[in-house]
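Up next, chain A:
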Amino acid sequence: MPDLITSIVDYYNYLIYVILMMIGLYAMIAKKNLVKKIVGMNIFQTAIILFYVSIGAKKGATIPIIQHGHGEGAHEIVPSVIEAAEYINPLPHVLMLTAIVVAVATLGVALALAIKVYNRYETLEEDEILAQIRET
Partner candidate 1 sequence: MSQHYPALLVIVPLLSALLISIVGWLNKRFCFPIAVAALSVSLYSSVGLLLRVMDEKVILYFLGGWDPPWGIAYSVDHLSALVLVVVSVVALLNLIATQKSVEQEFSEKIGAFYTLYLLLITGLLGIVVTGDAFNLYVLLEITALTGYGLIAMGEDRAPLASLNYVYMGTIGACFYLLGIGYLYISTGSLNMTNISSILPGLYDSKVVLAAFIICIVGVFLKMAFFPLHAWLPNAYTYAPSAVSSLVAPLMTKVMIYVMIRLMLTVFTPAFTFSNLALSNSVVWLAVIAISMGAVLALGARDMKKMLCYVVIAEVGYMVGGAWLGNRAGMTGAILHIANDALMTLCVFLAVGNIVYKVRGYAFEDLKGMFRKMPYTMTGLVAGALSMIGVPPTCGFFSKWYLISGGIQAGQYGFVAALVFSSLINAVLFFRIIEIGYYEPFGADHGHGSSPVRMAEAPLTMVVPLLIVAGGLVMMGVYTGDIITHIIEPIIPPAIGN
Partner candidate 2 sequence: METIISIKPLIAVLVSICAVPLLILSKRSNIRETWTFVAAGAKFLIIISMLPAILNGNQIVYTLAEVVPGAAIKFRVDPLGMLFALVASSLWILTSAYSIGYMRKLKEHSQTRYFCFFALALSATIGVAFAANLLTLYLFYEMLSLATYPLVTHHQDKEGRASGRKYLTYILGTSIGLLLPAMIISYNVAGTLEFANQGFLAGTCSKGLVTMLLVFFIFGFAKAAIMPFHGWLPAAMVAPTPVSALLHAVAVVKVGVFSIVRVLTGVFGIELLSTLDLGLVICVAASFTIIVASLIALTQDNLKRLLAFSTIGQLSYIVLGVGLLSPKGMTGGILHIAMHAFGKITLFFCAGAIFVATGKRNISEMVGIGKRMPLTMAAFFIASLSIIGLPPTGGFWSKWYLVLGSLEAHQIAVLVVLLTSSLLNAAYFMPVVYKAFFCTPEESMFEDKVQEAPAFCLVPLMITAFVTVMFFFYPQPFFRLATMVVKGITGG
């Protein structure tokens, strides 16, 4: 039992991201409303972002901006040695910046499409649309 708890404590972001992802996936598969599907899609992507960011986390480390003075010639005063352990892993953040942007772009396109669909069928309920298609 305690080891279960410890493992949960160790892995809780991962657990949470899995749960989030499941929610999103469920919304995308089960929901009939197109916009709800889009929302699900976003949750899905966010879950992955959470996953990556949790990879980046590092105990006892700070944000990856190197301490340095300001003003003239600040760049020359480089701290003698930079300990990798002091800063968290920057790479996942970089990747996620990309992923976020991609998510936003996808969202925009998806909304545009949804609007187009709405203009055509006057509804966003998938089954109603299918019914209309079957009639024609």
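One rule holds for everything that comes next: contacts are C-beta pairs under 8 Å (C-beta built on N, C-alpha and C of every residue); 3 or more make two chains touch, one makes a residue touch a chain; residues count from 1.
Inclusion criterion for the candidates: all candidates are chains of the complex that A comes from, given by their letters.
Since the structure is predicted, the reported quantities are computational estimates derived from the model, not experimental observations.
Colleague: Here chain A stands alone, and the other chains of its complex are listed as 1 or 2; which of them touches it?
Modeller: Among 1 or 2, contact with chain A goes to 1.
Colleague: Under the stated contact criterion, what part of chain A meets candidate 1 in this complex?
Modeller: By the definition above, chain A touches candidate 1 via 25, 28, 34, 37, 41, 44-45, 48, 51-52, 55, 91-92, 95, 98-99, 102, 105-106, 109-110, 113-114, 116-117, 120-121, 129, 133.
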